[in-house]
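A single protein chain has been omitted from the complex, and every remaining protein chain is retained in its original position.
For chain A:
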């Protein structure tokens, strides 16, 4: 089979429209012929265009949840990522929703202004409780402590683990103040991000960890610089 005959059939090959009877012979030629190979490749933009030209529809509601359930049923429980529920609306319904939305927003603005002072006060109280809880955990008689190893840096970290292994407080020092860090927990089911944090100006950070199922179900804890795979700390739990 010569190139001229094959070139005529390449558009059909690119579209997957060749019958079985022709397919093997054409493929065998293309595998051995760089010119026809390039000709086939030149239709890639057309295939991309056909893929992109379809009318777009939203993913069905619950798609992510069902996917997570398939790859790891446990992940559904652990996942903190909210699923976007997108529903197609008719024009009429959309307008109605917008009108109601504006009215509700106005009402909420009024309520929020009134409640702002109360919320601020409550947030401060929660933060205070949060700090108190961490201090109580770290100073309790039965707390276990684990020193974590730095990876080629002078970063130091200590994990204060509650007696039941459910929660813990991570104290880290010698970090770069402008960077953001991620805390990853590695277990037999995979790894989950437990927290992200930015250190104080003196390079220290205190991070509360309370993953679903407890810390004791994980085997390792890693701290990495956000957006990179660079580990600054790792340690066995």
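We adopt the following convention: a contact is a pair of C-beta atoms (placed from the backbone, for glycine too) under 8 Å apart; a residue touches a chain by one contact, two chains touch by 3 or more; residues count from 1.
Methods note: contacts and distances are computed from a predicted model.
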Per UniProt, and picking from "Ion-translocating oxidoreductase complex subunit A", "RNA polymerase, sigma-24 subunit, ECF subfamily", "Purine-binding protein" or "Ribulose bisphosphate carboxylase large chain", the hidden chain is "RNA polymerase, sigma-24 subunit, ECF subfamily"
Given the contact definition stated above, which residue among A:71, A:135 or A:200 touches the chain not shown here?
-> A:71
Cross-chain touch to the chain not pictured, restricted to A:56, A:141 or A:178, is A:56
Tell me, which residues in chain A touch the chain that this view leaves out?
-> 8-9, 11-20, 23, 27, 30-31, 37, 40-60, 63-64, 66-68, 70-72, 75, 78-82, 84, 126-127, 129-130, 133, 180, 182, 189-196, 208, 210, 226-227, 229
